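Left out: one protein chain. Kept in place: all the others.
The block that comes next holds subunit A.
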Amino acid sequence: MILAIAWRNIWRSRTRSLVILIALTLGLASGIFYMAFYKGMLDQRINSAIKTEASHIQIHNKQYLENPDKKLMINNSDSIVKLIQNEEAVEAVSSRTIINSMIQSATTGSGVKITGISPEKEAAVTNLHSKLIEGDYFETSRRNPIVIGKKLAEKLKVKLKSKVVITLQDFNGNITGAAFKVVGIYETSNTIYDETTVFVQASDLNRLLAIDNNSCHEIAVLLRQNEALSTVQADLTSQLPKLDVKTWREIMPEVSLLESSFGLTMYIFIGIILLALLFGIVNTMLMAVLERTKELGMLMAVGMNRIRIFTMIMTETILLSILGGLCGIILGWLLNIYLGIHGIDLGAWSTAYKSMGFDTLVYTRLNWSITLQIAVLVFGTGLLAAIYPAIKALRLKPVEAIRIDM
C-alpha cells in the first residue's frame, strides 16, 4: 500500500508534479540528445579517420614517423604483407610509397603528400574510391594518372584531364619530375586532408623515385573489427621486431583523444543537468512533505513507524524521478532514432567543421550501455534527492504535527 500511497501522492498536486516531470523529461532528453549527437559526430570522425585516412594499423620503418625520409623504407614488403594477411583479424592490407613534395599546375604550386598505391589493394583498405566526385579511380591504363582532392584542385585551378607536374628528388638524390594527368577528384569530410594528399599508382611513383616495387614506406592494415586492435598490434610487433607497428590511435592522437574524452564529457554534461534537476526534485518533495505535516503527524500518531514514513517519502521521490527519467530517456531516444535516420545538417557551419575533419551531416548515435548509465545516474539522483525530504519528514513530532491548524 505504501507504493500505492506514494504513487497517488505524486498526483495529488498535479501541476507541481507535472512541472518537475517536464523539467526531468526535457533535461534528460536534451542531455541524451546531445550525447547522441556528440557520439554520432565522433563515430563519423573516427570512422572517416580509419576508413579514409589512417586505417586500423600502420607499419613503418622504425625511424620513419619521427623523420619521414624517403630512404627509411620497409624492404621485402611483399613477404611482410603476406605475413600480415595470415592474421585472422586482418581484413585487407595495402602497401604505400609516400613522399612529400611539390605539385604544380600551369598557374600555381603546392606542397603535398604523394601516396603511391596499388589501386585494387588500397580500395580494399580505404574508401577513397567511394569519395570521388569527378572522374574515376585509376581505371585508365595510361601512365601517370593522379587522383587529387577537391580543395587542391580548386587551389591549383585544375580540372579532370588537366596536367600537373610532380617534382621530387629520387632515391639517388637527383632532382626529377613527371607530368601526371588528373583522372579523379575526391572530397572527404576533412578539407585539410583533401588539400594535402594526392594519390598516384605505386608503380609510377617507384619508377620516378628509382626504387623497386618490393619496397614501400607504409603498410596500412584494415581489421575486421576495431576491438582486435591491440591484439593484432601486439602480434605484429612481436613478429616484426624491426618495424614500427602503430594503431590509428597513436597515429591520430587528436582523434583518439576525442574518443577517450567522450565518457568524461558525458559524465560532466549529464552531471550538470542532473545536479540542477536534483535541486528541483528536492524542492518539490520538500514542499510535498511540509504541506503534509499534519497528515504525517497523524500517520506517526496512529502507529506508522519511522522506517515506513521514510520509505514512503523515499518511494514517492524515487517514483517521481524514475517516471521523469523514463520519459526523458524515451523522448531522447525518439529524437536519436529520428535524427539517426535523417541526420542533422550543419551545412551552415561546414567550413569550420570540415576544416576539423567532421562531416556536416551528423547522424545521431546512442547505444544502450550509455542509456543504461544515464538511467542509473537518474536513479541515483532520485535516491539522493529523496534523502533530505525523507529525513525532514522523520524529524516531525506527531503531537506537534497534529496541532498545526487545529
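Keep this in mind: a contact is a pair of C-beta atoms (placed from the backbone, for glycine too) under 8 Å apart; a residue touches a chain by one contact, two chains touch by 3 or more; residues count from 1.
Note that contacts and distances are computed from a predicted model.
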Checklist line | Name per UniProt, for the chain absent here [options: "Glutamate synthase domain-containing protein 1", "LrgB family protein", "Glycine--tRNA ligase beta subunit" or "Putative ABC transport system ATP-binding protein"] | finding: "Putative ABC transport system ATP-binding protein"
Next item on the list: Could you tell which one of A:178, A:192, A:298 or A:330 touches the chain left off the display?
Entry: A:298
Checklist line | Sole residue of A:68, A:280, A:340 or A:398 that reaches the chain not shown, by the stated touch rule | finding: A:398
Next item on the list: Mind listing the subunit A residues that contact the chain we can't see here?
Entry: 1, 4-5, 8-9, 12, 294-295, 298-306, 308, 398-399, 402, 405-406
